[in-house]
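Just one protein chain is left out here, and the rest sit where they should.
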Amino acid sequence: MKSGKALLWKEWREIRWFLVAGAAIFIGWPLLEAVGNYRLGRGFYSTDMPEAIALLLGGPFAILVAVGVTCRDLKGKIACFWQSRPVSIRRWAVTKYLVGLAVVLIVLCVPLVMKIFVMRAEHELGQLSGILTCHTFTVILIYSISFLAGCLIRMPVYAVIFSGALALLVYFLPILAPPLESFSVFNIMIQSPVVVVQLSESVQGEPWIAEKMRVVKIPWADDLVLRYNIDLLRYIAFALAGSFAAVVLSAVAVKRNWRLKVGQKLMFWLLGGVAMFLLLTVVFQLRSNLTCIRQIPIKTASEKGFDVAAIASDGDKGVLLLHCRKTAYAEGKAMYYSLMTFDLSLKEPFGEEFVIPEDLEKAVWQNVGRSKLVWSAKHPQLLYMVRELHSQDKTDDKSKLNCAEILTISLSDSEAVVTDKIDLLPHIENRKGYCNGMCIYKDRVFVNLSGQVFIFDLGADGKLTFKSVTKRQVGVYDKVTRRDASRHTFATMLVGLIPAEGLTTEEQLKVAVELTDYPEIASEGDIIIGMDYDSPLTVYRLKEVRDDVATLEMAGYHRPTPLERFTGMFPTPVFVRDGLAYTLGGFGGGLTVYDVRQPQYIKRIGHYVAPDEMFLAIAPLPDGNILVGGSKLHIVRPPKVKR
Amino acid sequence: MNEPAIKIEGLRFSYGREEVLRGVDLEVPAGSIFGFLGPNGSGKTTTIKILLGLLKPGAGACRIGGLDSQKDVMAVRRSVGYMAEDQQMFGWMRVGQIIRWVGSFYPGWDQKFVEELVDLLELPSDARVKNLSKGQNSRLALLLALGHRPKIVILDDPTLGLDPIARKDFLRYVIGLLQSNGVTVFFSSHLLYEIEPVADYVAILNDGVIIKAAKTDELRQSVKKILLRGAGDIEPGGVGGILDVARMRESIAVTIEDYNQMKREAIEKTSRCAIVDEVDLNLDEIFEAYVIGNRGQKVKV
Partner (left out) sequence: MIKALFWKEWCEHRWKLAYGCVLLMGFVAVGLRSRIVQDAVIVVFAAVGGSVLMPLLVGMGLVAAERSDGSLEMLLALPVRSWKIFAVKMAMGTLVCVGPIVGCMVLSLAMAAGREMSASRIIVPYLGGVAFSIVMLVWMVAFSIRQPSEARAGLVGIAVFMVWFFMIILDESAWLLDGSSLVITPFGIFDCTLDRNYDILPKVISVQLVIGFCLMMWAAYRFGKLGRTKE
């Protein structure tokens, strides 16, 4: 194998400087940082630098190596020199490919393996192992594609630009094009595709994750198993197949002297074309925004610059709870609050602004959020809310309720005045709880406080009359979140119903949902929508009711793509109407609408954001439009759907 | 009869839509020095690349040393020495390194012979290839072409870019090393006055076909320039083999191939002019007549 050795020797002599540079960046730099951290007592790998470098620079490094090894021997008349010798092109291509690949894999994998070894005692290595497995094969694919580009183009700068454009497609097209989602390296990496776990934790998590997991026993450790995601195997097969095809094509291209004649113009148009293509796939996925029919700036007499914190409405009338942080901070306070009535049927929709007295302020900020302010169009001058005060219990260091009242507030004479209060404390069994929700339905006010549901009749004069209190069943929970993943199944959801006279099962279900504290579920008819930041939007359908406990089964789910999450940050369902789920995202995430009429095929069909707006409140309007509150009131037209 | 060292039959090749070779037929006798001539862009390098299996012809066949140049590519390259036009090599390698590296691909590499060549060609072993002068670069390329003692050596314009002294030196090496060893040298060059003294045979490639192939001496003897003087229309077109007709003051110069007594009388009769002189031509002039001659247009006195 004399000629083989000669080829290897030549490749090594040419590529060793890539290895040195790569080692300095990928291995040396994180090592330096790790040593520094260790000396400062922070722990050897207290940051994610090895992963960050691998993710950011792995692809570009692979491109540089691949183009470097190929163009060196193919540009100009060098190709004629060695090709006129008895050098097998297949052997030439394989030697070059493998030597370059070895360099890339060494610099990429060694720092990650080092970190896994050092941190092997810790369990949370899922992400790291995901990068080591999934991203490494992505880099192999990019290296192979760049190898082919170098063989076809033979000019280093243009080959790098061409390879860069292809690498962009490899990384981002699968994220942006939903049918290719399973080929997205990012989607697979975030699922922690390979991880060593305890045998007892072998398969857990949401069913949509568990169904894709497989487990392999580790021979030398009885209590440990290797858990992997079958999507990873599919991805690896795709990457290897692509790489193999690229290498074969490269050898053929060199043998048959295929060349891609490119110039500066073509390269720039190619890069621009790829960028536009990616943009168009973003657009395709996110679809069009909803139309805002009307924007009404909030004008208050005090001119402090208020935003809408909550809306209590009935039809197109209601009360806005306004807050202002900026001016408050400037004046040394935490927050300013104000109440203002509105009537959207009028040309000037805003009514009076009501100052909130100091003794009510705390009650007000406790009620910021959904389902905690109650207002009825029948009694427009009245507002109902719960005031609860806690103190620290010295025996067990937990908060203890020492005041729980339901207040009737009169909105007149420019100040909010408490005209009636009902003390709930005598009826409360467990004083360690909180008010989780309040709602009005069919002239009855329901309050969920400390595990009990209080029901009040709303009289014709607007006065509340205590009717009954029921205890919610122990062990019954009324929400499903990621936090419950380790303790509960997700194929079903249990909801404790509110046994009230004259309410159907679906109405009881609706009231039960309204009374939850976390605004993560919403209901319509016999379905409940649940959503959290990390978990998918899930539809549960009512299956049966037994002993005032409703059992709902999962009917379908939609896991937001990374792009959807990006534009609808931290969404929570607010309400469901006519089979459309309206979710509100915090931190400027805006309003997102999903079509849940067919739970197996949930679709994101609308989105609305506005500049410099953080929407915190939303309410449905009787004409079908949506009222969204931020620094202005936005009346948004819902998306058109085929019925 | 000995099989020719190189045999080309009906060779065709196109770069895209442009047909460069349109049926080239050529035989290179074994042991000869063969000059392969042609203007720029005529297809000389293309023909050579096809011989080495670097390009695939559209039609036709090539045999080199009895081997099919398309089917037995590796065998051809092992048995043939090749020096490309303005050959580029791996600049980072030292002379000694590139010799050893190239040698590892040839089973018949004669390292002792190569070491002698290194001394003969005055090549510095430790110098990097990129630091060699043009002359040294050419000599190194020649050494790499000869190190495995091939029976056929192909030199594609080997003296391109060399100054006159370097060219003379190079040719001296070539002739000295190869002429006496029965090696077939296939030599392509633009500098015809350099080929002329050394080439046994020449072939002229023009417009994709071989327009003339013959022994050098025979070619020189058979192609003459006739000077005519007389009055009236001169129309020497009735005589075959006229390559060029040109006016030179009061004379007409007719360059004609396969010149003999019969053609002389025919010219005199046809032109009704007197032949005042017969001039021997060098290879350069012969080449010019074949390539750009007007083939006897009507010339008025």
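Read from first to last, the chains carry the letters A and B; within each, the first residue is number 1.
Simple rule for what comes next: contacts are C-beta pairs under 8 Å (C-beta built on N, C-alpha and C of every residue); 3 or more make two chains touch, one makes a residue touch a chain.
Keep in mind that this is a model prediction, so the values were computed, not measured.
Interchain touches from the omitted chain, evaluated on the whole complex, reach A. Among A:Val157, A:Leu180 or A:Leu233, the one in contact with the hidden chain is A:Val157.
Of the listed positions A:Arg39, A:Lys265 or A:Lys642, the one in contact with the omitted chain in the full complex is A:Lys265. Across A:Met213, A:Cys439, A:Val609 or A:Val628, the single residue that touches the chain missing here is A:Val609. For the options A:Met276, A:Ile293, A:Cys403 or A:Val417, the residue in contact with the chain missing from this view is A:Met276.
Where chain A meets the omitted chain, the residues involved are 157, 264-265, 268-269, 272, 275-276, 279-280, 282-283, 286-289, 567, 607, 609-612.
Everything below uses one rule, namely that only the chains that are shown with their structure count from here on.
Note: centroid distance chain A to chain B, computed from Cα atoms, is 73 Å.
By the touch criterion stated above, chain B contacts chain A in their complex at residues 49, 52, 54-56, 74, 77-78, 82, 84, 86-90, 92, 100-102, 104-106.
Residues 2-3, 5-6, 9-10, 13-14, 76-78, 80-81, 83-88, 256-257 of chain A are the ones touching chain B in the complex.
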